[in-house]
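Have a look at the structure below, then the notes.
Moving on to subunit A:
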Amino acid sequence: MSLYTRFPGGIHPHEGMNGKPVTAALPIEELRQPARVTIPLLQHIGAPAKALVKKGDSVKMGQKIGEAAGFVSAAVHSSVSGVVVDVQPCVLANGLQAECAIIDNDFKDEWVKRQPVKDPEKLDAKALSELAGEMGLVGLGGATFPYSVKLMPPRTKLDTLIVNGAECEPYLSADHQLMLSKAKEIVEGAKRMQVAFGIEKVYVGIEKNKPDAIELMTKLCEGDPSFIVAPVPVRYPQGGEKQLVYALTKRRVKTGGLPIDKGVLVVNVGSCYALYRAIYEGTPLIDRVVTVGGCVKRPANYLVRIGTPVQWLLDASEGLLPQARMMIYGGPMMGLAINRTDIPVTKGCSGITVLEKKLMPKPESSCIRCGRCITVCPMLLCPSDIDKAMRKSDFETAEKLGAMNCLECGACSWSCPAKRSLTQSCKTCKKVITEKRRQQRQREEAK
Partner candidate 1 sequence: MKKKKSMRSVFLNGIFGENPIFRMLLGMCPTLAVSTAVFQGIGMGLATTFVLVFSNLVIALLRNIIPDKVRIPAFIVVIATFVTIVDLMLKAFIPSLSQSLGIFIPLIVVNCIIFARAEAFASKNSVLLSVTDGLGMGLGFTVSITLLSACRELLGNGTLLGAQVMPETFQPMAIALRPPGGFIMLGILLLIINASSKAIVKRREAKAKEAEL
Partner candidate 2 sequence: MQKKLIVSAAPYLHNHAATTQRIMLSVVIALLPTAAAAVWFFGGNALMLIVVAVVSAVAAEYIWQKLTHKPVTVSDMSAVVTGLLLAFNLPANAPWWLAAVGSFLAIILIKQLFGGLGQNFMNPALAARAILMLSWTGLMAANVLPHAGQWAAPVALDAVSVATPLTHGATGFTLWQLFYGDVPGMIGETCKITLLLGGVFLLVFRVIDWRIPVSFIATVAVAYFIKTGTLYSMESGAQNVLYQLLSGGLIIGAVFMATDYVTSPITGIGKLIMGVGCGVLLFVIREFSSYPEGCSFAILFMNVLTPLIDRFTGSKPFGFEKQENPAKEAKA
């Protein structure tokens, strides 16, 4: 019996070799720097940053090389010191090209002048948001939503802050290990937000499969009655914003809405830590923890400079095992399969997961309407119907069925006995419907 509310749906995915039980026990090691980093100017949701450097410029570590371009956008900083080789489009994990700054490392690690905040206790929401923008902070849970927008003074009063340490994605242990090594800093970062927004209650949501992290956090929060460490049940996607908010506060985030509408701010532990460093050290976001798990010789949790190519991580892990068949940028449920290793690690990359042959997808067959996808959908959708509508290009029906609410968590595809790619269908529907809405808005504006 858990103290916390059970969110609807959810699954318990099985892992292959070197899954969470293995990676969770691996302390963070700082990865050797690569000789060259490729730093994409688009590492967040929104508009790509505008380049501030050009070929031949020498840059220092932490120097801003890309400036936020627009409201929803984030700054980008150099993760090494050295010389800009070029600014050119490179392929990213999603297979699309984006402008990247390629920097040759001089291994001097010369910092740009960093300026800690003078009066951290007095930071208000506006200052926090400005600082986050300056430091290139984005949500590190995977959504990479710019924090300059997320931390803006809200229209509604916030009363709850949730520090998201659930880390429900299989294989990944980056947040887990970060909590173990930087617990104090995470709590400090959270406190700054608590003060800035005048929040009464702070929950630290951690899945029960991380007892050491729960223990450590509980100890740290003992003195502060407003901080509650909440061990939540292990169920994917427990770490989804809406799911965690519901589990801890019983508030249902409105469809198409954000937790903020319900007075809740959800922040990933990694982001808390990044915020702490931005405040107390003046350090921008130039590195992150990445789990390399699955079918590699030596799984590990690395502290990686942004822009390091995937190959560098694999080399550090002594390469793939012979039965490796699929490499995933991120976790196996929501990540992206990649087949090239020159792709750089970005702010949103929480892991590199390599899956073995035996986990490979089987061919799809007809839907037998077993209803498993409906039982597991955390958003209470009917993925099989959305899938059927998508296959008939009937996006109107898909929209009526609520396709836009899909979290893309992958629970439906995971559970489908006919192995249909339901999640992918929902994603396609979302894309098409978004595009349609955009066009309609444009038409209306044209009028």
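The candidate set was assembled so that all candidates are chains of the complex that A comes from, given by their letters.
In this text, a contact is a pair of C-beta atoms (placed from the backbone, for glycine too) under 8 Å apart; a residue touches a chain by one contact, two chains touch by 3 or more; residues count from 1.
Everything numeric here is computed off the predicted structure, so don't read it as measured data.
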Pick from 1 or 2, the complex member that touches subunit A: 2
Residues of subunit A that touch candidate 2 when the two form their complex: 7-8, 11, 13-15, 170, 242, 246, 252-257, 320, 324-328, 332-341, 353, 355, 359-362, 365-372, 374, 378-382, 384-385, 401-402, 405, 408-411, 413-419, 421, 423-424, 427, 437, 440-441
